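As you look at this complex, bear in mind that one protein chain is not there, while each of the others sits in place.
A, B and C label the chains in the order they appear, each numbered from 1.
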Amino acid sequence: MFKCKLRVRYAESDQMGVVYYANFFIYFEAARSEFMRTHGFPYSEMEKNGFFVPVVEAYCKYLSPAHYDDELEIHLWVLELKNTSFKYGYKVVREGKVLAEGFTRHVVVNKDMKPVRIPEKVKRMLEKFIIK
Amino acid sequence: MFKCKLRVRYAESDQMGVVYYANFFIYFEAARSEFMRTHGFPYSEMEKNGFFVPVVEAYCKYLSPAHYDDELEIHLWVLELKNTSFKYGYKVVREGKVLAEGFTRHVVVNKDMKPVRIPEKVKRMLEKFIIK
Amino acid sequence: MFKCKLRVRYAESDQMGVVYYANFFIYFEAARSEFMRTHGFPYSEMEKNGFFVPVVEAYCKYLSPAHYDDELEIHLWVLELKNTSFKYGYKVVREGKVLAEGFTRHVVVNKDMKPVRIPEKVKRMLEKFIIK
Partner (left out) sequence: MFKCKLRVRYAESDQMGVVYYANFFIYFEAARSEFMRTHGFPYSEMEKNGFFVPVVEAYCKYLSPAHYDDELEIHLWVLELKNTSFKYGYKVVREGKVLAEGFTRHVVVNKDMKPVRIPEKVKRMLEKFIIK
């Protein structure tokens, strides 16, 4: 499982005094960006090489609120891996407590937004993170 | 079914040239705010009266991208209505084409974040929008 | 002077219970988008025609807070108009009360980010909104 940390910004809080729900999806993205970069496939380079990986499905379950200045740990793993698509699982954790969990499903497409096979090297890397 | 319109802002686009996925959840929120206000229960007043309605679950399926300056129509209805919680369904539509669909589940809580019964008047209003 | 309205979203509030300061710049952008569209030059089309109009300077003075669900009126005018650049002035108003005022300076560039002359038709339109 991949783990990374981030600090909640004031901008991400709302008037309920907690992190606004949509921002968890931004945390998911920060985690998958860092995951890809750490494992040799920075997403910025994938786009330069003509591979785009849009989100086709996103889900989050909110168990306990996160607050401004919290240091959060995002856990990321691969839930599903197909030829042209895959699915990440996530947990948002603060000091061992799970605040939220979710998933995103992605399709790999070319510049014309047509699905293409996941590049072989990327697929082999993702395989190592499959947890069902 | 309730419908409202909004215009995509430049801030909401990303470098893929489409609306960033997390922003659809902001559109959902804009729609439910307008829904509550239109039907006599502005959410801002609910909070002043001590009722908070956090999101406990959120989902979106992305079918086709939205773009900067698009005029989007958000459709909203009630998928489920219980004593202390309920679930909204959403569609994001551009000129008759469904771009995304999703749901959010909410719990009604008091200032101490303890679940409380949905105020009776609000429940009766929500009932009229149930579509299963 | 051009005027348009928008409704504050919950996402735009922060834990101080007011609109987070950076969001006023998003309101400015929503206003200038609507301004350009209303006067025959949707910014989305300008980009398709190869004209980009990035912000090179931005300023806002916050006089009084805006809140969730407020209906705000954004006033926009042209403060300065040169060959390749111009400056918008803004006021954010709620029920006649000025909450914030600011400006943005823009340069017109081509796809290679080189400054180019403001298209003549656009310039003539902008001239009508000059208030010094």
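Just so we're on the same page, a residue touches a chain if its C-beta (ideal position, glycine included) is under 8 Å from a C-beta of that chain, and two chains touch if they have at least 3 such contacts.
Quick caveat: nothing in here was measured; it's all calculated off a predicted structure.
> Which residue from B:F2, B:Y68, B:F103 or B:F129 sits in contact with the chain not drawn here?
Touches the omitted chain: B:Y68.
> So which of B:A11, B:M46, B:V98 or B:V116 would be touching the chain we can't see?
The single option touching the absent chain is B:A11.
> Please give every residue of chain C in contact with the chain that is not shown.
Considering the whole complex, chain C reaches the absent chain at 15-16, 18, 21-23, 25-26, 29, 47, 52, 54-62, 65, 104, 113.
> Mind pulling the chain A residues that touch the left-out chain?
7, 9-11, 26, 29-30, 33-34, 37, 42-44, 67-69
> For chain B, enumerate the residues touching the unshown chain of the complex.
Touching the chain left out of view, chain B contributes residues 10-11, 13-18, 20, 22, 67-68.
Here is the rule we use: only the chains that are shown with their structure count from here on.
> Averaging the CA atoms per chain, pick out the one whose centre lands closest to the mean of every protein CA shown.
Central chain is B.
> Same residues or different residues where chain A meets chain B? The copies count as same if more than half of the interface numbers are shared.
same
> In angstrom, rounded to a whole number, how far apart do the mean CA points of chain B and chain C lie?
27
> What's the distance between the Cα centroids of chain A and chain B, rounded to whole Å?
23
> Quick check: what residues of chain A touch more than one other chain, meaning two or more?
15-16, 18, 22
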